[in-house]
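Below is a structure I'd like to ask you about.
Omission of a single protein chain aside, the complex is shown with its protein chains in their original locations.
For chain A:
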Amino acid sequence: MRVIAAMSGGVDSAVAAARAVEAGHDVTGVHLALSRNPRSYRSGARGCCSIEDAGDARRAADTIGIPFYVWDMSDEFADEVVEDFIAEYTAGRTPNPCLRCNEKIKFAAVLDRALALGFDAVATGHYAQLRTAGDGTIEMHRALDHGKDQSYVLGVLTQEQLKRSLFPLGGDTKNVVRAEAERRGLQVAHKPDSHDICFIADGDNAGWLSEKLGPKPGQIVDEDGRVLREHEGAYQFTIGQRRGLRLGVPADDGKPRFVLDIEPVSGTVTVGPREHLLVDTLECVRPLWCGASPTEPLECTVQLRAHGAEHRARVTVLDDDRLQVALLDPADGIAPGQACVIYDGTRVVGSGTISRTERVAAARS
């Protein structure tokens, strides 16, 4: 196959590209330029969008011996990922931009362009495993290394996208990949992993959002409606957040308080005890299925945030655009906007975007 290897400049995508070559594919390396101003995004080891990262990707491609180009996806990234991120926070939700980038950029804009240019597939350094089922459908499973598993951020991919995807690292641990990078003479073998959000240079999401959105004053209240303090913008808070609330006076019972609810129109942020964060019912919109959509309620597990725990659940399709998820193990800190990825064992079944949560009955009273 003719394969585009998306190369971020990190160790994972470099080894993925090398393995794609070894598997006999005709591989071309592509670094995605996602920032309109390459200097504005995080530089060095922490991100994936800087000039240094483009240079690291180029050197990896040299070492592997494949052609290398930079594709400018900055307009698409700004429209589909950054704007969406801002809009979601403005609406009081908590988006996952990495998932969005996979759905709209890496396995959409990039894949479409690759196909049009005569390529057959896109290979990335994501940790997830693809298997072909008996009927020929492609199944996506969690990576062997559950600690590195990235199937959650790939849970939005459809069968058509999965058929054109290669994840050469899914069957290995990070340590194996790093050792292999070293053995292959890749200069990025010891480059630190990237974390956080690539377009927020210093990792200060709240600061970045307040710069973009300006002050939108509101109140922090407790569950009885007592005003605890004013704040500069509800987008600085996330459901489940405990740190940085700066409430001054402790709660009556002296226990720590958490963000329970964010009301986007008034900007009111409600805080309360941890128990009140517990949620047992979710409603999701925009369901996406890796294969056919289920007709019966699914007994399954769900994951509700990147690197989050699995919860046993029953998922019911309400209509074409809505799912109801009943959690057998209640979860806390669940925010609308996050993705609910549905698993059958290690296999990804599909996903939805959380639109509404219901707290467990005991906590509601």
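In this section, a residue touches a chain if its C-beta (ideal position, glycine included) is under 8 Å from a C-beta of that chain, and two chains touch if they have at least 3 such contacts; residues count from 1.
We take it that contacts and distances are computed from a predicted model.
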"cysteine desulfurase", "Extracellular solute-binding protein", "Putative enzyme" or "Alpha-D-ribose 1-methylphosphonate 5-phosphate C-P lyase" - which is the UniProt name of the missing chain: "cysteine desulfurase"
Missing-chain contact, candidates A:58, A:174 or A:322, resolves to A:58
Based on the whole complex, identify which of A:22, A:62 or A:79 touches the chain you can't see. A:79
Contact with the hidden chain, among A:31, A:93 or A:257, goes to A:31
Residues of chain A (touch criterion as defined above) contacting the omitted chain: 28, 31, 33, 38, 50-51, 54-55, 58, 65, 67, 69-72, 74-76, 79, 104, 108-109, 112-113, 115-118
